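Data first, discussion second: the structure below is written as structure tokens.
The complex appears here minus one protein chain, its other protein chains still in place.
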Amino acid sequence: MILFIEQLFNGLQLGVTLFLLASGLTLVFGIMGLINLSHGSLYMVGAYVTATVTNHTGNFFLGICAALVCAAILGVIIEMTIMRRLYHRDHLYQVLATFGLILFFNESVRIIWGSQPLFIDIPQSLNFTVNLFGQGGYPAYRIAIIVLGIVILLALFVLIFYSKIGMLTRAGSSNREMAQALGININRLYTGIFAFGAVLSALAGGLAGPIYAVEIGMGESVLILAFVVIVIGGIGSIKGSFIAALLIGIVDTLGRAYLPAFFKTFMSASDGAVVGGSLASIAIYLLMAVILVVKPQGLSSKL
Amino acid sequence: MTRLNRQSLIIGLTFLVLAVLPPLLSAIDQSYYVSIASKILIYALVGISLDLIIGQAGLVSFGHAAFFGMGGYVCGVLSHHSANDLLVFSVFTGTNNALISWPLAVLVCMVLGIIIGVISLRTTGVYFIMITLALAQMVYFLIISIPQYGGEDGLSLWTRNKLPGLNLQDDTQFYYICLAWVIIYLLIAHKLIYSSLGLMIKGAKLNHQRLIALGHPPFKAQLMIFVLSAMGSGLAGALMVNLTQYVSPDYLHWSLSGKFLVIVILGGIGFLFGGLYGALILLGLEEILSSYTDHWHFILGIALVIIVLTSKSGLYASLVGRKAT
Partner (left out) sequence: MTKLLTAVNLKKSFGGLNAVDDFSIELGKGEIHALIGPNGAGKSTAINLLTGELLADQGSITLEGQDLSGLSTWQRAQAGLGRTYQITSVINELSVLENMLIALLAQTQQDQIGLTHVTKITPLIDQAKHYLQDFDLLPNAENLAGELSHGEQGRLEIAMCLATNPKVLLLDEPMSGMSLIDGKNMIALLHNIKQSMAILLVEHDMEAVFQLADTVSVMASGKIIASDSPQIIRKDPLVIEAYLGGDDASG
């Protein structure tokens, strides 16, 4: 039982990481109509900058801040030089240009940091365990990520539905001309949204640093999961992304934890491990397929 | 010169060069390049099959590596079983006979194409791109989770497949086999495009709403062309594994799906024949750049962005003097 709760929390933590990534992706798609494969590259850059600054200064929070600043600057530069020219292009060309950016970023990281993975220690202040329901210890760091994710979700909702920027954004997405007539600088707004998505992505990368290895290509595997999330959640929907992210995080984590053991109960140990492991690795894709068969437009079609 | 003449001339010249390439290369003592030319033909086959669905049906698949890799794995696994005298699923014996391996590879990709197609074709546009990507990723994880087949390391093969009357181990003979397949596939694709089925597929791409209102949902026709495309890429995968004598999970990797799209774009969307030029440019670039630097992806990445931002038609399209559709 205690293991189950631990795994459930691990699933939540993965879900929150996915949400941070997926929310930027889905905003950029929902508002600007851009499919951005290189979103995962900012996740990777966020992790690398966090690792470098943390390992130099010994201060993880400073590392995260540096990553966010870097991502914001990069986001603005990428948007103004490249993405802006892609909004009205066919999705195929968006895919290709941002695929090119992935190659560029991966190779740049290899040139700057080398091919060896980096590691980050969990910050001292969060390096303890918490008793969950009176028994066992669960890392406080992972709980902090979950809490942070929920805070960001709430902040996003307030931002989108109750702030002036959010209203401008919604106006801009539904009616570009009207927004411009109202004196909104659409270009600046779009740059801001893109950079904001980049910051969220880098935050996810930085936070994941102490848990997973910081390595080249880390962005893409998680990006594809984020795609699964936004497909399930309904493209453009923040709320849908959140639900789908938690769903994917939990299904993936629990599947990996329990499916091999489950198959071992009625198969030989080695066969069970293979079948259970295989099934666990594709569980989320099966989930996606099932959801799409039932609801081709995803769970939610509203913002 | 009219456009049509120019196009026929280019196609004719290209095949002439392709036909005499191996003796030409051996005459200048560069036979090493024969196997690179085979690789280009194999990638061209994928490019052609992928352009078939992008150019004709407007379906952008970001998961064609799944078919390429699956075709390769079927061949590789059969050879692996045959070499080690193991039974497949404890039932079949393996085989090294191309006459069994290749059709089986294509058949498995047909089934995989039907499965992925049925799910993905429920959606369009960006959804379609992402779902083909995700489902291909599923195939990738499924295969690397099977330790018998090398997991993330892949499988090395002792020998290429056997084809009665031919020696595939010979690079020149293998090259001509690849060339033959490219020509056969081009002819099949050509037949489809100008058929009534092809016309319906084109109509659905250009005005989906009109087709629906006429009472003709394009699903069945789209599935057919999707599966034909999957089969072409699967065959290419089987050839690739024979060329390299190595089955790598890289053949299933999403980044390869991305490269396949690059080939289509470089060749020009809607110009089946362009796939040949797309593959030539991409692999040529790879060959040249990688001899200068390990970081050639850095240059390729920048080049891709610039190509997308500056041009709208592919190289082959510019050669024949037309804009890509």
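In order of appearance the chains are A and B, and numbering begins at 1 in each one.
Here, a residue touches a chain if its C-beta (ideal position, glycine included) is under 8 Å from a C-beta of that chain, and two chains touch if they have at least 3 such contacts.
From a predicted model like this one, the values you see are computed outputs, not experimental measurements.
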Partner chains on view for the chain not depicted: B
Selected residue (touches chain absent from view) among B:L112, B:L157, B:A221 or B:L280: B:A221
Chain not shown: contacting residue from B:L197, B:L223, B:L285 or B:I299: B:L197
Touching residue (missing chain; options B:L87, B:L206, B:I288 or B:I306): B:L206
Residue numbers in subunit B that touch the chain omitted from display: 191-192, 194-200, 202-203, 206-207, 209-217, 221, 325
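Heads up, the rule we're going with is that only the chains that are shown with their structure count from here on.
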Subunit A and subunit B: spacing of chain centres that average the CA atoms, whole Å: 31
Complex contact set, residues of subunit A against subunit B: 29, 35, 37, 82, 85-86, 89, 91-93, 95-97, 99-108, 110-111, 220, 224, 227-228, 230-231, 235, 274, 277-278, 281-282, 285-286, 288-289, 292-293, 296-297
Parts of subunit B lying in touch with subunit A, wherever the complex brings them together: 54, 60, 62, 119, 122-123, 125-127, 129-131, 133-135, 137-138, 141-142, 145-148, 254-255, 258, 261-262, 265, 269, 295, 297-298, 300-305, 307-309
